[in-house]
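Coming up: subunit A.
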Amino acid sequence: MSGSLLWMTTSAAQASPWAVKTLTDRAAEALPSSPWLTLAYLAGSLAALGALVSFLGMSLIYVERKLAAHFQCRLGPMRVGPHGLLQTVADSIKLLLKEDIVPERADRAMHLLAPFLSMSATVLALAVLPYSPSLQIADVNIGALYITAVGGLGVMGTLLAGWSSNNKWSLIGAMRAAAQIISYEVSATLALLVVVLFAGTLSLSGIVQSQAAGWWIWRAPGVGIVAFTIYLIASTAETNRTPFDIPEGESELTAGFHTEYSGLRFSFFFLAEFINVFVVSAMAATLFLGGWMPFRVGGLDGLNAVMGLLPPGGWFLLKTCGVVFLLMWSRWTFPRLRVDQLMRLEWKFLLPVGFVNLAAAALLVLWNLYFFP
Partner candidate 1 sequence: MGIALEKISGVLQKFPGGSVLATSFDAVANRARANSLWPLAFGTKCCAIEMLMATGGPFQDMARFGSEVARQSPRQADFMVIAGAIVRKMAPCVRLLYEQMAEPRYVMATGSCAISGGPFLYNSYTIIRGVDEIIPVDVYVPGCPPRPEAFFWGLLTLQKMIREGESLRAPGIRRKPVTAALPQGITLQDIREEMRRLLEAENVVDVTKATEARAWTEKVEQWTQKHCLRF
Partner candidate 2 sequence: MDAEALLEVLIASEPAARKRDKTNRTAIQAPVENLLPLMKRLRQDERLAFDLLLDHTAIDWLAEGRFELVYNLYSTIHGHSLMVFTSVPRDNPLAPTVSEIWPTAHWQEREVFDLFGVLYDDHPDLRRLFLDDDWKGNPLRKDYQDDSMLARPQ
């Protein structure tokens, strides 16, 4: 194992064309010469993050609505802008201007706080995602762990929202959300650990670079695809989407934990859900599909050169979109699971499989039984 690890680190340091330079690196470099440039970098990255969040949210909502419509033999939004492109813009402006209601008997402070907590948890995750070698805000050396930790924070917002609304349906929804997210976090982490074992690093850009000879989904024979599937199922559950949308469960709990929210605060939950979809898709792409790394097979230089024609950012976007499509596809196809079936799936099926998979992965790494070790 140490051999392969050494190979990884050396290859990344010496011969890789993918020298990663994050925004924080640039800011740190600029600090001695001109502190103003540093500030400009910081302000720029903050603005970019804000723009990214709103753009991502809006475009994903638009895509989801269009996609759903086409799955269902409909047209979807058509009237606002060409093919309804401005539909989500109109929706956002309307939600911004909508009255903001706090129910009389709600816990006012918590009720106001919850959507921001939910939102910030997902936005924090965006900071460490490697979009391309030159576009990453910070490359934390425990990136994978950080994403898991921050992802777990989001449930606080949901729980708070359900509790503070003083509505029984909201509370049921929040309790379901807490039980579900905490359970599925375990499986998601187990799947993530498989890749960490192979890559030998927790840093997300390090994981991407470790896939220069091939993506872990196929390079780790068997365990890669199993881990990918587990990760996809667990992360769908974490984002509360069908077939795991029991916390909102429209036909059961009216609107679940955000029943009492209106206007902007409701839109925060709405946006957080879609940013979350992006984050888990980007994570699935980063961990298993090589992130911004083009499709490469170790040794086939001709293929690698052709694949390298598309810039890394494009690859990242393509893969993420693929996973997003997969998530949306399942959302508009499956019925909803029941809460105890959901728990059974996690604790009696995904978790044991995840553990076995992790052990198998450890053995494979130990004996170097994977492609291009």
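Note that in this section contacts are C-beta pairs under 8 Å (C-beta built on N, C-alpha and C of every residue); 3 or more make two chains touch, one makes a residue touch a chain; residues count from 1.
The candidates were selected such that all candidates are chains of the complex that A comes from, given by their letters.
In this text, all values refer to a predicted model and were calculated from it rather than measured experimentally.
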{"item": "Touching candidate for subunit A, same complex, options 1 or 2", "value": "1"}
{"item": "Partner candidate 1, residues of subunit A touching it in the complex", "value": "65, 69, 72-80, 84, 87, 89-94, 96-101, 104, 250, 254-255, 258-266"}
